[in-house]
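Of the protein chains in this complex, one is absent; all others appear in place.
Per-chain numbering from 1; labels A and B assigned in written order.
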Amino acid sequence: MKGRIITAALALTALVAAGCGSSSSSSTTSSAAASGGSSSSTKSCVATIGIEGPFTGDVAVLGQEQLAFAKLAIDMDNKANGTNITLVQGDTQLDPAQATTVTQQFTSNSKMVATVGPAGSQEVQAVGPLFGRAGMAFITGSATNPDLTKSGKNPTFFRVVSRDDLQGPQDANYIVKNLKPKRLMIIDDQEVYSTGLTSAMIPIFKQAGIQVDHESVSQKVTDFSSIVAKVTPETTVVVLPWQVAANAQQFGKNLAEQKKKATIFGTDGTQSSSFTIPGSYVSAFGPDINSIPADAAIAAAAKAAYPKYGTFGPPVFAATHVIDEAISSVCKSGQTPSRANVLAAVKGTSEASSILGQPIKFDSHGDLIGAKWFLFKINNKGQYKLVTNT
Amino acid sequence: MRFFIQELVNGLTQGSLYALIALGYSMVYGILKLLNFAHGDLYMVGAFVGYFVIQWFGGSTALTIPVPLLLLFMFLLAGGGVGMLGVAIERFAYRPLRDAPRIAPLITALGVSFLLENSMLLLFGASFRDYNTSAFIPFSSGIHIGVLNISLTRILVIVLSLVLMIGLRLLVDRTKLGRQMRAVAEDREAAEMLGVNVDYTISMTFFLGSALAGIAGVMAGLVFNQIYTLMGFVAGLKAFTAAVVGGIGSIAGAMLGGLLIGIAEAMISGYISSTYTNLIVFGILIVVMILRPQGLLGRAPLQKV
Partner (left out) sequence: MSTEQTPPAAEAEAPQGPGVGVDEWVARSSGRREYAPGRLGEAQRLLERVPWWVILLAAGLAGACVPFLTTNDFQLQIGINAMLLAILAVGLNISVGWAGLLDLGYVAFYGFGAYGYALVSSNQLNPPAGVHWSTYISVPVVMIAAGFLGVAVGWPSRRLVGDYLAIVTLFFGEAFVEFTNNVAPSKLGGPNGIVSIDPYKVFGTTILTNKGYFYVLLVLLVLTVGVLHLLDTSRTGRAWRAVREDTLASSLMTIPVFRVKLMAFAFGAAVAAMAGTVFAAQQINVFPTDFATPFLILIYAGLILGGAGSLAGAVLGGLILSVTLDGILRSPTEAGYIFYGLILATLVVKIRPWARLGAILGATVLFGIVVHTIVKAISPSAVAGGPQSSGWISDLVHNWVVVPSNPTRAGNIAYVVLLVLVIALVQVKGRWRDILMVPTLYLAACVWEGVLVAQPSITRQILLGVILIVMMNARPNGLLGRRRVEVV
């Protein structure tokens, strides 16, 4: 009986703590970035921004990379601009319902002025109206579903990556014109990103008279040998619009194991140092940041912070940088960084160059103007060599 | 026909791993009636141990010791280490709940699973790690007849799992420890009265079951190359399925269930459709369960009145 009273008391305390606690959550900031040493700046420019991503769970590999790059961007920009921006993380596990909760945590926090993320298109669909109501800008580094900007439901949404309906056809047309397969296999991973690209590509292949084998495998699967066995000798190209680069690597190993000669064509999700099957093609939104001299410092810092980064980090760096610059410009103009100010500044963003190897400017829907498309081929040493870009 | 054999081998590889994990599930269940949901995570830890052994000896491309020796070290360390971890988990999390209602340790097991997965995430990061097995066991070794290609790694995995399963069967059937395990599984209190050291027996059961999961983890690394901190969740669920379908508590049943699921998956994605693989597998398993309510090789539970 005593035990029960004590536990009941503890439970009550927890609830009360929750009640008092969550009201004080608005004052919660992580001091990690604050120690950057910005006290020397004449007028401190203090702001809090949030980041939403899958930091745990099945695709933590994606979210942790994004988190590392966002932290990196904040640290570098705080030093460069003399700002004091802190980052609050909200884990969504790529689950729209959790993203809804996290978004309200952010929008209810009066200090929060903008958000990086969320990572998935479904999540953006779920939280777009909430951010819109709060008038808070949010920039994703990986949600590529065209509806997000087309539908007009997400007025404060921006993205620094291309859309599926741009990338898909570009990939498909390149394959049709240059690789000229008679028969190809395309495998989606049953996620939004993948099915979107797949449905954009298949009609183009069919129109070109290519025999298409459409397969589908959950991204949690780690062995692809039973699908690889279905790759026929005439199949010369396997298209993998996947999010998890390591899975594409294993697919390549399975191909080699079964002595299949097909070439892998991966989309941007597979651009990573985890995917190094020689002879494969990988399309991407940005150049390899290692190949841009101006990015050398970032690349080195990224390597130190997150050794095996791929395609998900750099766009988040760019997105965070856009917000950092927006806050800094608001401060420089003598105003305090509020949500409205920052939103206006983000809308007016015009960066001549970025980590993504292209200028960053948004159209009225929040899409990137003049989104570029890069294609790499992996050489025998596993390095990415630029084939073409538009 | 060769396509069939190819898919059969693919299914057998995956199935042997399911079976090895399922064995641990089944042993623990048999003795404690506990669904140890953390079991899949022990498999993940095993895979990581194996990976670090490779790194310790120079990495996959520059090994400093012969390959058979490396494999031996991997299996021994992963088996032993994960076995010890299993024993520690039992002592820490399950022993205090041994007489609690059956559903309580289920939640503790989930807690242990969260703890293991996220501790590994904290310690080693979210990146996938690559065994890169083909660098030290080339694909050219193995069987190659026309379109039929079976790598040495797959053969190794299938043969070794069979050896382990037979070994375990012998251990349970023939040794004193095995008799004690069966006695405790049958009736713990009676076994205790007859002088069986129950705590010791349960610890050993956890050790053996966990060691098998650890070894399965290394095998998964060898065949599937990519390992990550959440790989245990799906594998654990499949193994749990295998254990129940085979008849939970039955060692041969767990083996049969694991192989059945592995082969069914490969055949369905090979012959019917990869999109609906899981749906069809579930359908088949539901039919199996309805036809044989106590599992394929399970005994109908004794009704104690």
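The criterion applied here is as follows: a contact is a pair of C-beta atoms (placed from the backbone, for glycine too) under 8 Å apart; a residue touches a chain by one contact, two chains touch by 3 or more.
Just so it is clear, the structure is predicted and the values come from calculations on it, not from any experiment.
> Out of A:Q122, A:T149, A:Q258 or A:S328, point to the residue that touches the absent chain in the complete complex.
Looking across A:Q122, A:T149, A:Q258 or A:S328, the contact with the absent chain belongs to A:Q122.
> On subunit A, where is the contact patch with the chain that was removed from view?
Given the touch definition above, subunit A has residues 1-8, 10-11, 13-15, 17-19, 21-25, 28-32, 55-57, 67, 89-91, 93-97, 100-102, 104-105, 107-109, 121-122, 125-126, 129, 145, 190-192, 195-196, 216 touching the missing chain.
> In the whole complex, what residues of subunit B lie against the chain that is missing from view?
29, 35, 88, 91-93, 96-97, 99-101, 103-108, 110-119, 121-123, 237, 240-241, 244-245, 248, 275-276, 278-279, 282-283, 285-286, 289-290, 293-295, 301, 303, 305
By our rule, only the chains that are shown with their structure count from here on.
> Distance between subunit A and subunit B based on Cα centroids, please, to the nearest Å.
34
> Considering the complex alone, what residue numbers of subunit A touch subunit B?
Going through subunit A, the ones touching subunit B are 56-58, 60-65, 187, 190, 215-218, 220-223, 225-227, 229-230, 244-247, 249-250, 253, 256-259, 274, 306-308.
> Going by the contact rule at the top, pick out the subunit B residues touching subunit A in the complex.
For subunit B paired with subunit A, touching residues are 3, 6-7, 10-11, 13-14, 118, 121, 125-128, 130, 134, 139, 144, 147, 149, 151, 220, 223-226, 228-231, 233-234, 265-267, 269-270, 274-275, 277-278.
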